[in-house]
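Single-structure report; data block below.
The block that comes next holds chain A.
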Amino acid sequence: MSAAAETLVRVDDLKMHFPIYAGLLRRQVGAVKAVDGVSFDIYRGETLGLVGESGCGKSTTGRAVLRLYDPTDGSVEFEGGDIAALSEGDMRRMRPRMQMIFQDPQASLNPRMTVGSIISEPLIEHRDMTVQERRERVKELLNAVGLNPDYINRYPHEFSGGQRQRIGIARALALDPDFIVCDEPIAALDVSIQAQVVNLLEDLQQERGLTYLFISHDLSMVRHIADRVAVMYLGKIMELAPRDALFATPRHPYTQALLSAVPVADPDIEANRQRIILTGDVPSPSKPPEGCVFCTRCPLAKKLNDEKCFTTAPQWREIEPGQFVACHFAEMTNDPAVLAEGTPDTV
Partner candidate 1 sequence: MPLNLLGKCRVNGVQKRRVHSVSSRNAAFERLQCGGNRLSRTLCTLPSITCELSLQLLLRFFMQGRLRCEIMALVSPSMVASSAPQPTTESAVSGEPVITVDNLHTVFHTQDGDVHAVNGVTFSLRPGELLGVVGESGSGKSVTMMSLLRLLPMPPAEITSGEVHFGGQDLLKLGTNALRDLRGGDVGFIFQDPMTSLNPVFTVGFQLTEPLRIHMGLSKADAMERAVELLELVGIPSARERLKDFPHQFSGGMRQRVMIAIALACDPKLLIADEPTTALDVTVQAQIIELVKELRERLGMAIIWITHDLGVVAGIADRVAVMYGGQIVEYAEVKHLYDDPKHPYTKALLQTLPSHEFAHGDTREERLVSIPGQAPNLKGPLKACPFAPRCEYVHQRCLDENPPMFDVRDGQQSRCWLEDQT
Partner candidate 2 sequence: MKNLKLLLATTAAAAIATTSALADGHEGERGRDGEVKIIYWQAPSTLNPYLSGGTKEVESASLVLESLARFDNTGAIQPWLAESIPTVENGGVAADLTSITWKLKEGVTWSDGTPLTANDAIFTWKYCTDPNGGCAQASYFDGVENMEALDDRTLKISFSAPKPFPYTALVGSESPIIQAAQFADCLGAKAPECTEANFGPIGTGPFTVAEFKPNDVIRFTANENFREAGKPAFASVLFKGGGDAAGAARSVLETGEFDYAWNLQIDPTVLKAMEDKGNGTVVTAFGTSVERLHLNQTDPDPALGDARSTTAKAHPFLTDPNVGKAMSMAIDRALLVEVGYGAGGQVTCNVLPAPEAYASTANDDCKVQDIEGAKKVLEDAGYKDTNGDGIRETPDGMPLKVLYQTSTNAVRQDTQALIKQWWTEIGIETELRNIDASVFFGGDPASPDTFQKFYADIEMYTNNFAGVDPEAYMANWQCKEIPGPDTQWQGSNIQRFCSEEYDALSKKMSETAGLEERAKLAKAMNDMLMQSYSIIPLIHRGGVSAHANSLGGVLISDWDTELWNIQDWYRKK
């Protein structure tokens, strides 16, 4: 990715808080801070991977970026314009340029609509086309996602999981978007099918110059598909780096723990791995810890026992060119001296 790459989407200090009401008078007593100050850029034509464990706010971020939610705070710029501030009508005009692919192809397709009508629905809404033109366009799209165009009149249940996800992709492509948020698009698919869908997504990106925000918990797949990767934890981004940098030299203790937890399909590697096992559970997003949100589980924080970790939220800083980390001690994380002693949780 060249440095001169054009920024397509810029997310700045995005916050998505869901209020909690309680008491006799239903006063707001707090908020679930699903997304709590997230900033990143997505360059045209790239794939930004967004990884994290369930509940970390990655899907909420994806939806807020498409303004499926109205963000609590912060801005989302698309080609320089803040879509968070757009009126509903203007937003409607923007919609065709930004699309989404959902996790569960089974649940996101209306079982009573034919494939043709599912895919042509956005066309009816946003394009002025004759019935014949629309039909041609649907066939073209089915072809593009590797489905037989003759299947146009079939219903979703007649397809396998992988094929259904292709239908979902065709629907997302119908309006020639620039930007697609892929929300766990392969999580519900079998291993052998996952590869097919990922290949399809890559091919489409090449052909159409698409930009992806690829949300996933599958680090190995993100590693394959993404140009840059952002790691989220408890509503915040912990680390954002070019793919190779992130996987080779992760700076944030959370990233390190996450990467070490991914099982590798090689018994030799597995037998000799030093795995960082995190203890405890993720804190509730309605009561995130003071200081660094990761401090309650951070092996480094435990080891150093530095007050800063528990009182001050770490700066979001660029530690290497293109590699951003939110950790007070990012410089130390890869220091052999620190590692040598071994954290109590390193097995």
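In picking the candidates, the idea was that all candidates are chains of the complex that A comes from, given by their letters.
Assume a residue touches a chain if its C-beta (ideal position, glycine included) is under 8 Å from a C-beta of that chain, and two chains touch if they have at least 3 such contacts; residues count from 1.
None of the values given here were measured: they were computed from a predicted structure.
> Would you mind flagging which of 1 or 2 touches chain A in the complex?
Considering all copies, chain A is touched by candidate 1.
> Which chain A residues qualify as touching candidate 1 in the complex?
Chain A residues touching candidate 1: 53-54, 160, 162, 190-196, 198-199, 202, 217, 219-221, 223-225, 227, 243-244, 247-248, 257-258, 260-271, 273, 275, 277-279, 281-282, 347.
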